[in-house]
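Yeah, one chain of the complex is gone here, protein chain that is, but the others are all in their spots.
The letters A and B name the chains in turn, as written, and every chain counts its residues from 1.
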Amino acid sequence: MEKIFQKLSLSSATLVFILLIGIFITLYTAAKPAIDEFGLHFILNPDWNKELVIESPSVTTDSTTKNIEDDTIVDEDDMIADEDDDMLLDDEDDAVKTIYGGLVPIIGTLLTTIIALAFALPIAMGIAVFLAEIAPKNISYIVGIAIELLAAIPSIIFGMWGLYYFAPIISNLVGGYQVSLLTAGLVLGVMILPFMAAITRDSMNTTPAVLKESAYALGATKFEVIKDIIFPYSKVGIIGSIILALGRALGETMAVAFLIGSIFVLPHKVTDPTISIPVAMANNFGEASGLGESALFYLALILFIISFAIISLAKFYFLKKAK
Amino acid sequence: MRLLINKIFLALSILSAGIGLAFLAWILITLFMKGLSSFHFSLFLNDLIDGGLRNLIIGQMILAGLASIIGIPLGMTAGIYIQEYGQGRYAALIRDLSDIMMSAPSIVIGAFVYAIVVVPMGGTSGWAGAIALAIMMIPVVINTTDSMLSLVPRELREAGIALGASKYKVIIDIVIRAAKVGIMTGILLAFARIIGETAPLLFTSETSNYFSLNLNESFPSLTVSIYDLANEPEESSRDLAWAASFILTVMVLIINLTGRFITRNKK
Partner (left out) sequence: MPVMNIKKFSFTYPGVEHPSLKSITLPIKKNKITALIGPSGCGKSTLLRSMNRIHDLYPGNKYDGKIELLDFETGKYQNILEIKKENEFIELRQKVGMIFQKPTPFPMSIFDNVAYGLKIAGIKNKSELQDRVEAALKGSALWKEVHDRLDKSAMGLSGGQQQRLCIARAVAVKPEVLLFDEPTSALDPISTGAIEELIVELKKDVSIAIVTHNMQQASRISDYTAFMYLGDLIEYDKTENIFLNPKEKQTEDYITGRFG
């Protein structure tokens, strides 16, 4: 019986391992057609779902291709017609090829996350300080619960509220579109606010009372104790909370979907609409097929790798500092 | 001068807390206002096809329930392994991997389940949605089980062994019982989280306008339908989306508060 239980719990634990590897393999396999087709250029290419007309070389003397939308000349790498195809094409038959580039959603993901962090960080730190050091016990308890409730609200609710109430106010304040990088980033910030605040507060609470008391006994003000004693002591936890919030923000779909505008265009201003990876997937997965679907999986793989890297970085940082 | 800086700092801190609370209040008030104005009891009696939310609410609960049936035992046993049986390196690795999965983007989980369940099955299904939710739940349950078990004092385990109990008996009879409250709260909070998820369901179980208990096809989901409704041009769809959002939030907050209430009671 003892052995059975042991084996059972081991298999459950191993399942986690298998799942993670499975996700990697599945994403990679599904993305492979796109990876093979576009290579790493995918990351830098802003054109999503653009159709290229490749004219048969019998008409033109050099191997140039024309883009349907404008007259920019794309280089040879994007040609798919090989010598055999040439023979089958005549003047009226042009092969059409769709290319996908992930630059816009990747930039959108990164920028919304940065905006979210910049917005949330000071406020979250302020809340954590309030909860840990300033508020009397019962107020700290109640406000703490309120902050944790904010964290519990489903992301789609943030999307609804953000779109119909928060975004109009922001766009009135700073101009620009209601659906934009900025509004999406700010709502994302409101979403990660409670996480950062809660984890930072917990971290600050681990500071030993004797340390704080010694500082006060020397005549330090509250601000100084927080700045010189508590923050350095809980630095590890604080940075950890930032990285965790970063991870959350990167992968957030629903709130951003309502607010970012969902167009594959690089924003010129922060108040322009654009798109992020999760939103690109959410909006296009249903109708996508073939290379398009593969391109979406390519985006998913990139996002997964970025999240994995960031969390691993956080864990490594924790480990190093804890020793 | 120092005192002035101190005062400013404290004021800013209180201001931040106020901002945080203000956002919470703003969202909740908005929800209540818009939600209540579109609310009527027939929402619970009709399905989406008739302008109600019944099938969606029940569907969401079924999906979350099914995910829990899969996810809770797997998560708990894995958590038990890490804390009680783990031999250093492997256990630490699993713990880290679990933390990584906890922060994995939910839409990526959806894509994964799409590839391994939806495609072979030939279409969307309730099963796929439940599996996606379960995958999201497992790391959270592992984390909470692991943490709560680690709080149980070493001597309690030793006392059990000293009486001649075998390790698994000590774990089940004594350690888990000692950590019972914390684990239950953790599980409730995990449940509250997945019942509010949308992204993992978008292309795994989608949603349905009809009442359905058939898990082999698209399955009604409150969250996915909110997204669809909000994107429709008609005002009535938007109102319905608000009512649905209101109901969803109430559900999530009740489950959340219940979990906290349990812990509070046992202290």
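Annotations
One rule holds for everything that comes next: a residue touches a chain if its C-beta (ideal position, glycine included) is under 8 Å from a C-beta of that chain, and two chains touch if they have at least 3 such contacts.
Please read these numbers as outputs of a predicted model, since none were measured by experiment.
Note that the undisplayed chain, when the full complex is considered, contacts B. When the full complex is taken into account, the listed residue touching the unshown chain is B:Leu156, out of B:Ala92, B:Leu156, B:Leu213 or B:Val250. Across B:Ser150, B:Ser166 or B:Ser236, the residue that sits in touch with the chain not pictured is B:Ser166. Think of the hidden chain as still there; on subunit B it touches residues 87, 153, 155-166, 169, 173-174, 177-178, 180.
Note that only the chains that are shown with their structure count from here on.
Mean C-alpha position of subunit A lies 20 Å from that of subunit B. Residues 1-2, 5-6, 8-10, 12-17, 19-20, 22-23, 26-27, 29-30, 122-127, 129-131, 134-135, 143, 145-150, 152-161, 163-166, 190, 193-194, 197, 221-224, 226, 244, 247-248, 250-254, 257-258, 278, 281-282, 285-286, 296-297, 300, 303-304, 307-308, 311-312, 315 of subunit A are the ones touching subunit B in the complex. Contact residues on subunit B toward subunit A in their complex (touch as defined above): 2-3, 5-6, 9-10, 12-17, 19-21, 23-24, 26-27, 30-31, 34, 73-75, 77-78, 80-82, 84-86, 90-91, 93-94, 96-101, 103-112, 114-116, 135, 138-139, 142, 166-168, 171, 189, 192-193, 196-199, 202-203, 223, 226-227, 230, 241-242, 245, 248-249, 252-253, 256-257, 260.
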